[in-house]
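Pasting in a structure now, in structure tokens, and then I'll have a few things to ask.
Note that one protein chain of the assembly has been removed; the remaining protein chains are unaltered in position.
Going in written order, the chains are labelled A, B and C, and every chain counts its residues from 1.
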Amino acid sequence: MSKMDRSRNADRAVQDTKQSDRQLARQEGFEAFTPWFGWGLAPAAWALHQGVGYAMVSWLCNIGTRWPYHALTVLAVCLCLAGIAAAVHALRRSRHIRPERSAARMRMMALVGLMLSAAALGGITVEYVPTFWIDTCMGIW
Amino acid sequence: MKARVLVDASDIDRFAPHTHPLWWGILGAVAIEAAVVATLLTSYFYLAAQNPAWPPEGVAPPDLFWPTVVLVLLPLSSFTMWWAGKGSDRGDQRQLSIGVTASVTLAVLALVARSFQIAEFDASWNDHAYGSILWVITGFHYTHVVSAVSGTAVVAVLAWRGYFTPERQLGVVVDTVYWYFVAGVFLPIYLVLYIAPRLL
Amino acid sequence: MRSEGKAKRGFGSPQERVRLRLLRLLSSAPFAFLLSGCQGIQSALDPASRDARLVAELSWWMFTSAVFIYIVTIGLLAVGAGLFRGRKRLSFRSSTTLVILGGVCAPIIAIIAIGVSGVAIGDETEGAREAGTALTIEVVGKQWWWELRYLDEAGEVIAVTANELHLPVGERARLELLSDNVIHSFWAPNLQGKTDAIPGRRNVLFAEPAVEGVWRGQCAEFCGKQHTLMGFMVVAEPRDEFNAWLERQASDALAPPAPGLDVFLDLGCGGCHTIRGTPADGQKGPDLTHLASRRTIAAATLPNSRGNLGGWITDTHEVKPGALMPSFIPEPQDLHDLLDYLEALH
Partner (left out) sequence: MTAVGIETSGHDPALEPSSYGHEAAVGREAFERIERTWRSPAGFVGWFTQVNHSAIGLRFIVTAFVFFILSGLLGLAMRLQLAMPLNEMLSPEAYNQIMTVHGTAMMFLFAIPAMEGVAIYVAPLMVGARDMAFPRLNAFGYYVYLIGGSAFFLSLALGMAPDAGWFNYVPLANKTFSEGYGVDIWTTMITFIELSALTAAVELIVTIMKLRAPGMSLDRMPIFVWAVLVMSFMILFAMPSVMVASAFLMMDRLVDTQFFIVENGGSPLLWQHLFWFFGHPEVYIILVPALGIVTSIVVTFSGRPLFGYTALVLAITGIGMVSFGLWVHHMYTTGLPFMGRSFFMAASSMIAIPSGVQVYCWIATLWGGKVRFATPMLWVLAFFGVFIAGGLTGVMVASVPFDRQVHDSYFVVAHFHYVLMGGAVFPLMGAIYYWFPKATGRMLSERLGIGSCLTVFVGFNITFFPMHILGLQGMPRRVYTYVDGLGWGNMNLLATFGAFLLALGFALTLFNVVRSLRHGAVAPDNPWGGSTLEWATASPPLNCNFIQQPVVESRRPMWDWREAGSRTVVAGLSEDRRETMVTTLLDARPQSVMVLPGPTPWPFVSAVAASFGFIGLIFSPWFFPIGFFAVFATMVFWFWPRHPWRKK
């Protein structure tokens, strides 16, 4: 294989061993993690809302008020919004990233993170809204 | 079909302990263990919520002295382990051997303290669900310290015999990661088993 | 609604049943799915209460929508995968539209429908509704039969019976589900969805028959060897008939002491069974004080007849393998006396 072949393939290829992920991350700093936020925040927000919400139902019935549950929902929604914001930021940012291959990968991660966060937000909504029509103490004997 | 060579691997590093897949494998094992601990602690709170009194009437929450000793000893042993790893990175066999041995000694002391504390438990495992979960969580962690100590003891023996070259230090790196986990996981256990019954 | 007579219809000779069924199957196989959904004294499709009717209607709505969605999806697949040749490839935009409409919008509509109907019907069926739940019954799951304790307003036990739940028509009865052994689940599909009887818990279920009738129910949570034959009957009757029934159940045994009672006691039946007003006061098995008033024996397994009763006593494990009651084989005359006595326990 000639030198010329090699250089012609340089952009498409992966000969860029010197520029590792870690170096890319260092160069990007905090930015490198933003596409991942949605992946982490969405399940966390949903698990928090569902798990803690579920565990607190009997207690809510006892104390006769629902504000802790509303507060929990606000917290979970904020987490989802943070995930969405980070993903949107990463999407914008990915335009400036080189090589193009890394940018494409980053766009995909950000897109999935964005949609996961949106899905979690949807999940929280469909769990939260019906509770307005449900008596907290129903089914507790 | 013609082959076009795009990557030449002949010069690439063959010994890369910190990016070695085994390092990721141990992270996987740690994730599993962490999930087990989380399940155990959740079960603890679930059982607590199902019972009118927790610990049950007439049972005192476990004493704080020995667990606190363990809480000091285990991070200390992690520190010596880290120091040993530093030595290993530099190829300093002596620092590795001393560090690892110190860790094993500290952990054995922690085990002794833990045994005293188990002997002091006010509840037996077969009295009440409280006793059961208390013993099981404690036993789970005890077993892990024993396995970490046994594994590290082998590493220590090998270290004194000069077995680890910079190419072969993978064992040390992996053992260290696991050690951090075993030491670190005691903190949530400590908070749940010893502090929570006093606050709730 | 199904009458009591029909409830007993089925317990015929097994060979004959099989032959009949084969014939019926052959003649009606193509329509079997459609026809057989509409009958049954233990069926969620034949509601006898408002609760069950709401759920049945919900079911039909869901089935219809599901069939519609199924046909549309499979139809699109068939068209797309080349049912008609020369179908053009979808552009990126139409593909996206397809995925968003079919994969996101349709499910969202389904989720909203499920949520709204689930909350609304759940609220109707699980709530006490009007406070008029004067009647409280403790339903205790046993291995493998049901003990029913009727309570008065103070929560004291008035009457104890087994495997036959009587309810006044048009009133909402509160069933409190208990167990002192394993988990059972009380399910009378014509009246209400099921709820578990779990040791250490007191779960509540409401039953409100809208019409007179007799239905069957069954344990729905696997509870050991004889989970299968752990049935019960539900009888809905007008309030005055119910009152008369309850009054009789509350009384001591109405049968006069007879030779059969001595056989009963000599065999040791009293160690497990209670006949109020006699020395028999065992707690392990069903209360037999008014045994003859029940329609079935062995937890709604057999019709209550002299022959079945005799067979049950002498060959318990042929009828119900694994049952905790041992078989007894008394002298023929003793058995007759015993059966005479048991049949007199009205």
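Just a few scattered comments:
Keep in mind that, in the parts below, contacts are C-beta pairs under 8 Å (C-beta built on N, C-alpha and C of every residue); 3 or more make two chains touch, one makes a residue touch a chain.
If you're wondering where the values come from, they're calculated on a predicted model, not measured in any experiment.
Taking the full assembly into account, the omitted chain touches A, B, C. Note that of B:1, B:119 or B:199, the residue touching the chain absent from this view is B:1. By the touch definition given at the top, chain A reaches the unshown chain through residues 12-14, 16-17, 19-22, 24, 39, 42-43, 46-47, 50, 53-54, 57-58, 60-61, 101-102, 104-105, 107-109, 111-112, 115-116, 119-120, 122-123, 126-127, 130-131, 134-141. Contact between chain C and the absent chain runs through residues 7-12, 14, 17-18, 21-22, 24-25, 29, 32-33, 36-37, 39-45, 52, 54-55, 58-59, 62, 66, 69-70, 73-74, 76-77, 79-82, 87-92, 95, 98-99, 101-104, 106-108, 110-111, 114-115, 117-119, 121-123, 125-126, 143, 177, 181-183, 185, 187, 189-190, 192-196, 198-201, 203-204, 216-229, 231, 300-301, 321-322. Taking the complete complex into account, residues 1-16, 19-22, 24-25, 28-29, 31-32, 35-36, 38-40, 43, 46-47, 50-51, 56, 125-133, 135-136, 143, 147, 150-151, 154, 158, 163-164, 167-168, 170-171 of chain B touch the chain not shown.
As a working rule, only the chains that are shown with their structure count from here on.
Of all the chains, the one whose CA centre sits at the greatest distance from that of chain C is B. For this pair, chain A with chain B, the centres built from the Cα atoms lie 30 Å apart. Separating the centre of chain B from that of chain C, both taken as means of CA atoms, is a distance of 53 Å. In chain B, no residue reaches two or more other chains under the touch definition. Chain contacts: chain C has no residue touching two or more partner chains.
By the touch rule above, chain C contacts chain A in their complex via residues 111-112, 115-116, 118-120, 123, 126-127, 176, 202-204.
Residues 126, 129-130, 133-135, 138-139, 141 of chain A touch chain C in their complex.
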